[in-house]
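Yeah, one chain of the complex is gone here, protein chain that is, but the others are all in their spots.
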Amino acid sequence: MASVVELSGITKRFPGVVANDRISLAIAPGEIHALVGENGAGKSTLMKILYGLYQPDEGSIAIRGRQIDLDSPRTAIGLGIGMVHQHFMLIPRFTVAENVILGSEPARAGRLDLARARRRVVELVDQYGLAVDPDAEVSVLSVGEQQRVEIIKVLYRGAEVLILDEPTAVLTPQEVDDLFANLRRLRGEGKTIVFISHILEEVLAIADRITVLRAGHTVGTLRAAEATKAQIAEMMVGRPVLMELPVADVTPGEVQLQVEDAVVMGGRGRPAVRGVSFAVRSGEIYGIAGVEGNGQAELVEALVGLRPLASGHLRVAAQDVTGAGVRGIRLLGVAHIPEDRHRRGLVLPMEVWENLILGHHARAEFGRGAFLDRASIARFAEDRVSRFDVRTPSLRTPVLALSGGNQQKVVVAREFGFTPRVLVAAQPTRGLDIGATEFVRRQILEARAEGMAVLLVSAMLDEILSLADRVGVIHAGRIVAEFARGTSSPREIGLYMTGTRRAETPA
Amino acid sequence: MSAGLRLSLLQVFTPLLAILFAALVAAGIILAIGESPLQVYAIMARFSLTRIDSLAVIFLRATPLIFAGLAVALAFRANVWNIGVEGQYYVGAFAAAWVGFSVTGLPAVIHLPLAVLAGMAAGALWAFVPIVLKLRRGAHEVITTIMMNHIAGAVVLYLLADVFRDPTQIGTPRVRTPLFPDSARVPLLGPMLRWIGVDIPAHSALNWFLVLGVVVCAVAAYVLARSRFGYEVRAVALNPSAAEAAGISLDRIRFIMFTTSGAVAGLVGLSDILGFFGYFDIDFPKGLGFVGISVALLARNNPLGIIPAALLFGFLERGAQGVQVFAGVPREVITILQAVIILTIVVAYELLTRYVRVQRKREAERALGGPAVAIATADGG
Partner (left out) sequence: MDLLISLVNVALLASAVRLTVPILLTALGAVYTERGGVFNIGLEGTMIMGTFFGAAVTHVVTQALPAPAVPALAPVAGMLAAMAAGVLFSLIHAVMSVTFRVDQLISGVALNLLAVGLARFLNILFFGVATQSPSIRGFAPLSVPVMRDIPALAPVATGISPMIPVALALVALGHWVLVRTVFGLRLRSVGENPHAADTLGVNVVLLRYIGVLISGAMAGLAGGYLAIEQGRGYLEGMTQGRGFIALAAMIFGNWWPVGALGASALFGYFDALSLRVVHTGVPYQFITVLPHIATILVLAGFVRRATPPAADGIPYTKEEG
C-alpha cells in the first residue's frame, strides 16, 4: 500500500528546543491514523509542518510519492491537505459561509460571489451530513457546530487528508460520538484522517493505526486492533504510568464555601450563571463538570471576586462576602488556580520571586511600611520553590522562561502559600504533561486531606470523576444534576452536560 | 564575558546604536542640501560642548524636559498614554504664574512653594478629566488628551488676553500677565556653582528646578522599584488581568499614575516661568510635552534614564542653534534627527526585548540540563 503522506527524518528546532527529532511517519490512503503522545511530545509541531505552517530544519516530505517543499498552508491546501486546529481558527463575527470561503473565495474580478459560496456550503453539509446553517454568525454556534464548520472549511478546499488536532478536547461524550460517526463517514468517502490525541480510549475506538511520539521522537506504530491501553501508555511516557491516584478517607467538616442562588452576567449582558447553589465543606472536593462555555468561567470569577454577583449570596467560612472584591475574599483564605495561567495567574515577564508573592504582596511580613522587604520575600520564595519542586535556574528568572509545568507549579506554590481554607481550581491541569498533571492532582488531594474545601472546575470529565467527592453538572448556567463519588458514569453525566436529560430536583 | 554582563552591555549599547543610525540618516539629509555632515556635526559638538555658556544652556533646556519625560514615563509605566503633557504643562505654567502675580506680601518660603503647588494641581486637574473619562466611560486617552491640549491653549489664551492681561501693556502688542514679585521666583544655581568654581555666565537662568528634577526622578525610580505600590504598577503594566486576579485595582493604579503624571507635567514650564521670565506671555514656549514623549521613549520609561535622555535632547536643541548660526543649516534638521532617533530607538528596543527573552529561555534550559522542559510552549500547548 503506497503512502499518501510520508514524512522522513523531520527535525524542527525552536530557540533552545528540539521539538521534532528525526521523526518519520507514513500515512496510508483511506485510513484513520492516530498520533498520540504527551503534551510537548511534538505532535502539534509535526502536524504544523505537514500543513506548511512551520518549515522543518531537516528531513523531507513526500505527498503521493512526490517530494514536496511545503512552504505555506496554501501549498498544503493545494496538495489536498487540510487541518482542523485544536483552537478553532474561526472569525466569530463572520457567517459560516464567510468563514468557509475565506482564502479561497468564489469571485469574479475580485467581487465576492456569496450566492455560489452558500451553495457550495449547502452541498457539503448534505454530502457529509455535517448539519450547520451557512448564514448563521459563528459567534452563536455551539462548540460541536463550530468544529463542523472547521471540517467543512477543510473539505471545501478539496482536502483528501484531514488533520484533526485534539478534536475531542472540547466536546461532550455525545458530541464525540457524533464526531466519530462523521469521521467514519469521511473515511467511507475515501478521505484520509490524521487524528491527534492523548486520550487512549478514543484513539483505540476510532483509529486504524496508531503512531506514538515521545519527547520529539517516534516510538513506534501499532495496529489499533492489536494494541492495548497499557502498552500505548507505556510507550508514551517511557515507564508504566500510575493512572489512578489513591484517595484518602477524609470526613468532611464545616461548610467553608457557600453559594446561594448566584446569578452572574456574561459577556453580552445576558446571565451566564442562572441561579446556582452549592456548598463545599472542608476536606471535600466539589467538582463542576460541564461543556465549556456553560457558565463555569463566570461562576469561578464570581467566587473569587473578579465578577460581581447580579443576585444571590456568597459566603466564605460563614461570612457574607457578596460584593467583597478580590482582596476581601482572598484575605479570608480563598486561593485561586485560574483557568488560564498566562492570562490570570502569572505576570510572565516578572521574575519567579515576584510571581510567588502576587496577591500576597500586601502582607505585613513581606515589607516594612510601604516598601517591600526583599530578604524576607527571598526566604519565602526559596521555601516555596523547594517545597513544590519548581525547576528554575534562580529566583530572578522571569517566569516566561520556565516550562508550562513549572509555571503552573509557581501558581500552585503561591496559592497554597498561606494555608487557605478554600481552593478554587479551574482547569488546573490544562496543557500540562503527564508528570505535571499528576503533581497538580496530588496537590489537590493533599489539600483535601489537610482540610481545605476544594472547588474543582474541569472540562476533563475523567479528572473530575477521579478527584471529586461530589460532582455538580452545569448546563446553560444551572447545576442540572449532582452525584456523589462513584454513583454515576461518564455517559450519564454526558447526557446532563448536553442538556439531553434534566434531574427533577437539582440539589 | 558572562551572559548577564553581555545583556547589560547590550542594554546600554542599543540606544547608542540607534542614535548613531539616526545621525547617519540626518547626515543623508544634510548631504542632500549640499552641506558636509562631518562639518555640521563638528560645529554642533564644538559649539555645544566646549563652551561653558552652551553647557549651561543644555542643562537649562534639559530641566523642563526632565519633568516632561518623567511625566510621560509615569503614565506609560501603568500602560496609559499621556499625550496630554503638552496641555497639562501649559495650564500648570499659567496657574503658577497666576499665583505668582496675584498673591503679594507673602515670604518666598510660602509664596514659591504655593506657586509650584498651583502648577502641579492645575496639571493634575487637566489630567483628571481624560483619565476619569477613560476609566468610567472608556474614552481613549490618546485622543482625549490631544483634544485637551487644544482646549488648554484656548483656555489659557482667554485667561491671558481677556482676564489677566497686564493693564500696563494694553495698547502695546505685548500680551502678558503682570510681573511676579521676587518672592515667587526660584533662586538661580549660578551663585552656588560659582562658589564651587564652575564659572557659568551671570545671565544664565539655570536654577534649582534642575536639582528638583533630578531628585524627583530618583524618588520615582526608588518608589517604583522598591515599594509595594511600585510592584503593583509593574504587575498592572505587564499583565493587567493577572494583577486584577491578585486583588490589585487597575483603576486605582492607573488613576494615581495618570494624575501624578499630570502633576509632574505641571512642573514642566515652571523653570522657565519662575526661573526666567517672571511673567506668562502669549509666546510661552510650546511643544515641550511632545519632546517629553521622545525623552520617555529614549529612556524606556526608566526614571533614572530620563536624566541622560533629557540632556541629550537639551544638547540637540543647543546644537541646533549652533548649526543654524554657524553652518547655515536649518535647525529643523535637528528636529528630524530627534524624530528619527525615536523611530530607530523603538525598533531597537523591540528587537532587544525579543533577543533578551530568547536568551533568558536558553539560560533557563541550560541551567536545568536539556531543552525538554520548554517543548510545551513551543508546541503551542
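In this document, chain identifiers A and B correspond to the written order of the chains, with residue numbering beginning at 1 in each.
Just so we're on the same page, contacts are C-beta pairs under 8 Å (C-beta built on N, C-alpha and C of every residue); 3 or more make two chains touch, one makes a residue touch a chain.
Worth saying up front: this structure is predicted, and the values here are computed from it rather than measured.
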Which residue of B:Leu7, B:Leu114, B:Ile151 or B:Ala225 touches the chain not shown here: B:Ile151
Hidden-chain contact residue, picked from the options A:Val5, A:Ala34, A:Leu90 or A:Met497: A:Leu90
Hidden-chain contact residue, picked from the options B:Leu133, B:Val175 or B:Leu250: B:Leu133
Selected from A:Glu105, A:Asp178, A:Glu260 or A:Glu438 as touching the chain missing from the view: A:Glu105
Chain A residues touching the omitted chain (full complex): 14-15, 51, 53-54, 72-74, 77, 83, 85, 89-94, 98, 101-105, 107, 110-112, 153
Footprint left on chain B by the chain that the document does not show: 29, 33, 81, 83, 129-130, 133, 137-140, 142-144, 146-151, 153-155, 157-158, 161-162, 290, 293-294, 297, 330, 332-333, 335-336, 338-340, 342-343, 346-347, 350-351, 354, 357-358, 361, 377-378, 380
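Keep in mind that, in the parts below, only the chains that are shown with their structure count from here on.
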Computed distance of Cα centres, chain B from chain A, in Å: 46
Chain B to chain A touching residues, read off their complex: 226-229, 231-232, 234-235, 238-239, 241-247, 357-358, 360-368, 371-381
Chain A - residues contacting chain B, complex: 14-19, 39-45, 48, 86, 215-216, 304-306, 325-327, 330, 336, 338, 343-350, 354, 358-359, 361-362, 366-367, 370-372, 391-394, 397-398, 400-406, 431-433
